[in-house]
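The complex appears here without one of its protein chains, the remainder shown in place.
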Amino acid sequence: MRHGAVAAVRGVSFALDRGEIVGLIGPNGAGKSSTLHAVMGLLRPVKGDIRLHGTSVVGRRPEDVARAGVALVPEGRRIYGELTVDENLRLGLAGRRARGDLDADLKRVYDLFPVVEEFRRRPAGALSGGQQQQLAIARALVADPDVLLLDEPSLGLAPLMVDIVFDALRAIRDRGLAVLLVEQRAQRTVALADRSHVMSNGTLRLTLGPEDAADTTTMVAAYFA
Amino acid sequence: MRRTAAAVQLLGPVALVVAAALLGTLVSRSTETYFINALVNVAIVVALYLFIGNSGVLSFGHVSFVALGAWTAGVLSVPVSEKPAIMPHALVLGLPLMRLSGLAAGIATFAVLEITHNVLRYWETIGPGVTTFSAVPETTGLLQAGVAAVIAVVVAWAYQHSRFGRLLRATRDDPAAARAVGVSVYRQRLIAFVLSGALAGFAGGLYVHLLPVNTESLYLDLTFITLAMLVIGGTTSLWGAVVGALAVSGVDSFLAEAENGVHVPGGTLDFPAGTRIVVVGALMALVLILRPSGLTGGRELGLGFPRRARI
Partner (left out) sequence: MIAAVLGIDWRTLADAFALGSIYALMAIGIGLVFGVLRLVNFAYGQLVMAGAFALALASQWGWPVWAGILLCFAVVIVLSLLMDRIVFRPLREQSPAVMLVATFAVAFLLQSIALLWFGSLGKIATSLSFLQRPVTISGVDIRKITIVAMVVAACCLVALVLLLNKTNVGLHMRAAAMDFQTARLLGVRANRVIASAVLISGLLAAIVAVMLTVQTPLVTPDFALRDTIVVLAGVVVGGMNRLVSATLGGFAIGFASGLLGGALPTNQSQYLPSFVFAAVIVVLLIRPGGLFSRPGQAAVDRV
């Protein structure tokens, strides 16, 4: 995959199944976000393929990838601060395929993130960072996606908020979604995810399981490889 | 090597201008006017390029300098060389305006054009009003126009290879980085604006000695056609400015003839009046859509292998 004139990501290959969380960790500039952008159609890979349910999504427009069942929680949340919380949630419906049983889905989202229901009428910009992050995930979930991609959801959050977000991800996995979690918080990600790939300089260096979460030396070695 | 490249960047456009002037000596008296006109256009478009191309800021206001130059020259009927009187005007206007960029600059320079046109048209104690400068001697010949176009090209080339030109292009390509190393975006733009305004005024002086002009002919249509020339040629290179001016002038002249009926192999072409601007407009839209960086790709003329644009 090329980013500008420089090949940012090379030879990255991994699979993601329903009901599992795959972690993608690594230092800044490792190519984690570029990988997500390639999946969403924001970047076009020079070589290689990205498949969803066996069909290639390479070359599709971002909105078409979203409507095919892939939801991204972008880096920095990208909440519409001037719109209300409710309007932000309604925007998530743009990517929704099934028209049925919206109320049940909304209820599940509200159960997962009660603040989103509580502050429905407020401008989203008035929420705290952690609340905005919950709204961003809620907005992705109302589209009823098969795959959920998250780009550093814990960035800039207080420890308590990180707990809420990570607990929510566990619940989302148990509901049968495929979750790809891009993170800088290596240890927590490795502990949560079913598999974690360490990425550095645009390639995958190492794959870790939850049992490796305590093994900091391996992780550090992989980071600086 | 670098010196050769710089020399080619100067000699290419100059050679093209000289070739056009020489070609003009070979044709009939009536066709010669088209060549003179084309050369004056080269001067105007190069003036536009000097500012727009190097700064990346759009200006719709340069024709007001052309109009001022034409008016000053028309009133004074003095030798062509005294037209840089426009410089103070450009400085006064540029002082405040150069703080703007993007759309704000586009609209503000447009406002300048509107005001200039409005004042020259109605305020008859200082402007020409609606009368046409028909009494001005038509002294702009092929020689004067050719020399003027070459002067414009040389000035633009010298500027773009000067320290100022390099600094301004740095602000165009990355304003934040340029500011970070201490370049005053404002000052660099102002220098280019003044120089470019002076060149435009100079070209205006030639214009009034070429054709009977009035305030209406130095307004929206001229703004459009000169901008079209720059965009079609390639906004970011001197080579593009010259190529665009000559190419569009050529097409325009041919169509102007064709509106009166022209003989081509296989019959007579006779287009209705107004075809010119339709074709030029369509051409400009097409170039923008298919090749947004212009016919020359916004690159200077170079020898050997095509490279990334150096300027």
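Going in written order, the chains are labelled A and B, and every chain counts its residues from 1.
By our rule, a residue touches a chain if its C-beta (ideal position, glycine included) is under 8 Å from a C-beta of that chain, and two chains touch if they have at least 3 such contacts.
Values in this document were obtained by computation on a predicted structure and should not be read as measured data.
Although one chain is omitted from the display, it touches the following shown chains in the full assembly: A, B.
Between the chain not shown and the residues A:E63, A:D101, A:D167 or A:D215, the one that touches is A:E63. Of the listed residues B:L227, B:A241, B:A258 or B:L301, the one in contact with the hidden chain in the full complex is B:L227.
When the whole complex is considered, the residue among B:F110, B:F164, B:Y186 or B:F254 that touches the unshown chain is B:F110. Within the whole complex, the absent chain has one touching residue among B:N118, B:S184 or B:N260, and that is B:N118. The missing chain, though absent from the display, is touched by one residue of A:R90, A:K107 or A:R170; that residue is A:R90. By the touch criterion stated above, the residues of subunit B touching the omitted chain are 56-58, 96-97, 99-104, 106-108, 110-112, 114-115, 118-119, 122-123, 224, 227-228, 231, 272-278, 280-282, 284-285, 288-290, 292.
Contacts to the hidden chain, counted on subunit A, fall at residues 40, 42, 61-63, 66-67, 71-72, 74, 78, 80, 82-83, 87, 90-96, 139-140, 143.
By definition in this document, only the chains that are shown with their structure count from here on.
Centre-to-centre separation of subunit A and subunit B, using mean CA positions: 52 Å.
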